[in-house]
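So, chain A:
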Amino acid sequence: QANELTIGVPNAIPCLDPACNNSQYERSVKSQLHLALTSVNQDEQLVPQLATSWENPAPTEWVFTLRDGVTFENGTPITAETVKANFDRYRDRSATAKIAGSWLADIQSSVASIEAIDDSTVKFTLTRPWTEFAARLASLPIIDLTWVAEGNDATKGANASGPYRLVSFDPTSAIVLEANPAYYGEPPAYSKVTYRVLTSPAARLTAAQAHEVDVVLALDPQDLAALKGDSALKVGAVESSRNYFIWYNTSRPPFDNQDIRLALNYAVNKAAITGSLMDGMTSPSKGQVLNEPYPGFNTDLKPFSFDKAKAKELLASGGQPNGFKMTLSYPSGAYPGIDLIVQAVAAQLGDVGVNVDLQPMTLANWVSMLQGDASKATDATVAALAPADTQDVGMLKFFASSYTMNKSIDPKYDELFAALLKAETQEEHAKIVKELTQRQHDNAQLLFLFPTPLTYAINKSVDMKIPSNGMIRAYDASPAK
Partner candidate 1 sequence: MSTLFNKTFALRRRQKRNRYRSGVQGIVGLALMGMVIIPVIFAPLIAPYSPTALNLSNVLAGPMTGGHILGTDQLGRDLLSRVLYGGRVPLIVVTAAVLLASIVGVVLGMTAGYLGGWIDQAVSRFADIQLSIPSLLLALVMLAFAGSSLTTLILVIALGSWPAQFRIVRAQSISLRKMPFVEAAVVGCVPAHAILRRHFLPNVMPMVVVTATLSLSAGLLIVASLGFLGLGIRPDTPDWGAMIAIGQTQLGRSWLLAVAPGVALLLLLLGVQLVGDWLADRFSVQGLLARGG
Partner candidate 2 sequence: MLNVDKLSTDIVTAAGVVHAVDRVSLSLERGEMLGLVGESGCGKTMLAMSIAGLLPASGSVVSGSIVLNDRDLTRLPYDEAKRLRAQNIGVIFQNPTSALNPRMSVGSQIVEALNPEDRTSAAGADRKCVELLGMVGVPRPWDRLSDYPHELSGGLAQRVLIAIALARNPELLIADEPTTALDVTIQAQILDVIDRLRSELGLGVLLVSHDMALVAERADRVAVMYAGRVAETGEVGEVFRNPLHRYTAGLLDAAPSVWSTGHGRTRLLAIDGTPPDLSAPPPGCRFAPRCKFSESRCSTEPEVVRLDNGHTYACWKPAGELLEATSAEMAPDVAPDHGAPPDGDRGQPLMSLSEVRKEFVISRRVLGIGTERRRQAVAGVSLDILEGESLGIVGESGCGKSTIARLLVGLERPTGGTVTLHGRKTAADGRGEQTAWRRTVQLVFQDPYLSLDPTMRVRDSIAEPLLYKGGRKRAVRDLVERLAAEVGLAEGVTRRRPNELSGGQRQRVGIARALALDPQILVADEAVSALDVSVQAVILNLLKDLQRNRGLTYVFISHDLGVVRYVCDRVAVMYLGKIVETGPTERIFSAPAHPYTAALLAAVPGNAKRATLEGEIPSAENPPSGCRFRTRCRLATEKCALEEPVMQNVEGDGGGAVACHFPLARTEGIPLG
């Protein structure tokens, strides 16, 4: 039916409490049920939502003015007190520990206090300057806390305030939403939306082929070819904020040697992989972990070219003229195409004499490895990390020496990163980011591969833009003209 939209998502959506964090798909659903103070629109601009405006009177102070007359589905108004109560909960470690994991760690460590100045004004006092604070709030919706008190059972509804309300909730199968009459703004174009959970790539592909879904994400890039012939579908990819890279265990020889790290960067023919495995949906990274979607993307940097001779030379100067053996772990199945990508990379490294022993892991085991002891980790690992908010800090944080894999070769990186956290202005922030990315590039701290393509297949009757962070919200869609 014209007024219905079915979206295929690759993960289960187990929890509708915003304090839980599972995936951007779960966040997409939550952001349509509940309003946050701010919002990032489909053009990735920060726009007002529950707050009509905000200001940053001091580096550590943020004041938000709330929209009047906004209510939950059941008629309860949303006031500054509601916002304060919500953030008090977010900040309360013990209340959210079990469900939030580290999702709220930044809020808990950086927000000193919240004040409801009047019914429509809230003031946040931070412990440090945080230029992207308003953007961060976009992923923290304000909900009815009585719903939480009653056991936050989504099968009984969610008391929504956003454009949609919950009709039915089946976390591993389908979540059905309909337009929320209590929503303050324009009613969404589609009055009924189904998020269908399709966990296997094959299931997503066949569902798209059978036109069972209007929008589906995260297809294997190679599978898109099968859909391209279908005249009813638009298929393509956006460069996502997830960048594939190989993370050296720099505490361990030979990866403490810069020449070796560089050599491997030259040894991998990224273009061949993106051209074949990724079906041209993405291109080699520009010698850094950031790409276009990040504000701090460093346009000065150039990709490492594919140059076998140079790689060999560097290996020799790094003291490994005959190559060496390394273990390479990766979270099998966790990112689109990863299993094939690692095999291709391993084969190419083999060509320059680096013998790769692949070690597939489940996502969970892989995460524990990343947080465990460096001596127990593999020599290197393939990752495609991204911060939830597509902010530079989130991304660059992964490479500070507090992380297992980077027992730092570069003390300066840590210093710069600490400075970044204290940056009070956008300019200062941008400057430090540029310096950080440059250092990372020069050091060849990582083997830079390419951004993952965020692939999609959209029915031509639907007009929808897929943002780089993978948030897929029905209210961003409309019937095509």
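The candidates were selected such that all candidates are chains of the complex that A comes from, given by their letters.
Some notes on this structure:
The rule is short, and it goes like this: a residue touches a chain if its C-beta (ideal position, glycine included) is under 8 Å from a C-beta of that chain, and two chains touch if they have at least 3 such contacts; residues count from 1.
Fair warning: this is a prediction, and the values are worked out from it, not measured in the lab.
With chain A as reference and 1 or 2 as options, the touching candidate in the complex turns out to be 1. Those residues of chain A that touch candidate 1 in the complex are listed here as 201-202, 205, 209, 220, 222-223, 225-226, 269, 272-273, 275-277, 332-333, 339-340, 342-344, 346-347, 358-362, 365.
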